[in-house]
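Heads up, one of the protein chains got dropped from this complex, but the rest are sitting where they should.
This part shows chain A:
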Amino acid sequence: MNPLETLRFAVGGLAANKVRSALTMLGVLIGVAAVIILLAVGNGSSQSVKDSIEKLGTNALTVSSGTGFGGGGAGGGQSSSAATTVKPLTVDDARALADPSSAPHIESVAPEVTSSSQTALYDGASHDVSQVVGTYPAYFKTSNSKVGKGDYFSADDVLNSRKVAVIGSTTATDLFGTANPVGKKIVLGGTPFTVVGVLEAKGGTGFQDPDDVVVAPLPTVQNAFTGFGSVSQILVEATSAGATTQAQNEITTVLMGTHGIKDANALDFRISSQQSLLSTQSDTNKTFTVLLGAVAAISLLVGGIGITNIMLVTVTERTREIGIRKAIGAPRGVILGQFLAESTLLSLIGGGLGVVAGLIGSRFTIVGIKPVIIPESVWGAFAIAVAIGLFFGGYPANRAAALRPIEALRHE
């Protein structure tokens, strides 16, 4: 008996019960395809989060007021004893940070005030801007915001509190439609602003649309909306991505000085870096992917149980046939080979089609996520499917092939 002959017998055996064979293959197909697609979705979502965080810039550090955990390990392990009085962040703090002698790893500093839900008007069109930011020009570089049309506002605009603004792409389309907003005047919360530039669309999966924003000089916004008190946060750009840790330490030292804090465990400000954001995000994403993978693995397992079940039924049903074949001289190996070939064929074809279905399914965007296939999941799922077929098909076949012919023939 050559392998080709064994294969022919196996195909004959499968063809004898087409519906059952097809359903079993479908089970394996779904299992394999589910593993590939779900893992690809998990991977795709973590990839897209990573991309959007990277868009924010990895050199950037954000200093915000308040106690609690400093991002990225800034300030070390903080005890429960918090600062009794929280000094808000001020423009003076920002100025202190910008001093290169005390903070050599800081490239630029941009204090930032924000005001939300101001209504912008232009030529009858009205739009609720989700965020109005008052800041320094360094903001644009630090927050990775690029102007697509027009220009940034300058340090001079800041010094003179000019009523100029750079607007986000969403804000621009909502107010101006297709028209070029640069040079136009909008009225924002009752104050007229001249649009000098439009930011490039950032896009993002976040809760808030990062493109629905108006950025204006700090004193202008303070004057119009927030008042000249504290700033909401200070954006700091480190000299390089590798220097963020040193920059964090420098910020801590400088601000402890300006806030008069002696105890490193009682800071009244927080420093968070995009890197720490990145790592927490990828952590949650890993959990997400593992969960999806577990669901997929379960469906693969169910597919495998399907093969086992079918092979058990097939072998039991055909024990008499096995007896006949043995009685006319079929060696045990040949019988085993035939049934193994059958279950392997089932899982090979089912798994192969599952891979195809998985690859095709991953080309579509699923719940807003572009799946990114993990190559290991493809051959992993396929290999597991085939292994399940071999093992669980082999076990009942081996048991039947080991029977004495007369026992197999008497089987009911």
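Here is the rule we go by: a contact is a pair of C-beta atoms (placed from the backbone, for glycine too) under 8 Å apart; a residue touches a chain by one contact, two chains touch by 3 or more; residues count from 1.
Methods note: contacts and distances are computed from a predicted model.
Considering only "FAD-dependent oxidoreductase", "Cholesterol oxidase", "Electron transfer flavoprotein subunit beta" or "Putative ABC transport system ATP-binding protein", the record for the omitted chain gives "Putative ABC transport system ATP-binding protein", by its UniProt protein name.
From the options A:Ala16, A:Ala125, A:Ala294 or A:Ala383, the residue with contact to the chain not on display is A:Ala16.
From the options A:Gly183, A:Gly329 or A:Gly368, the residue with contact to the chain not on display is A:Gly329.
Residue-level contact of chain A with the missing chain is found at 1, 5, 12, 16, 320-321, 323-334, 404-406, 409.
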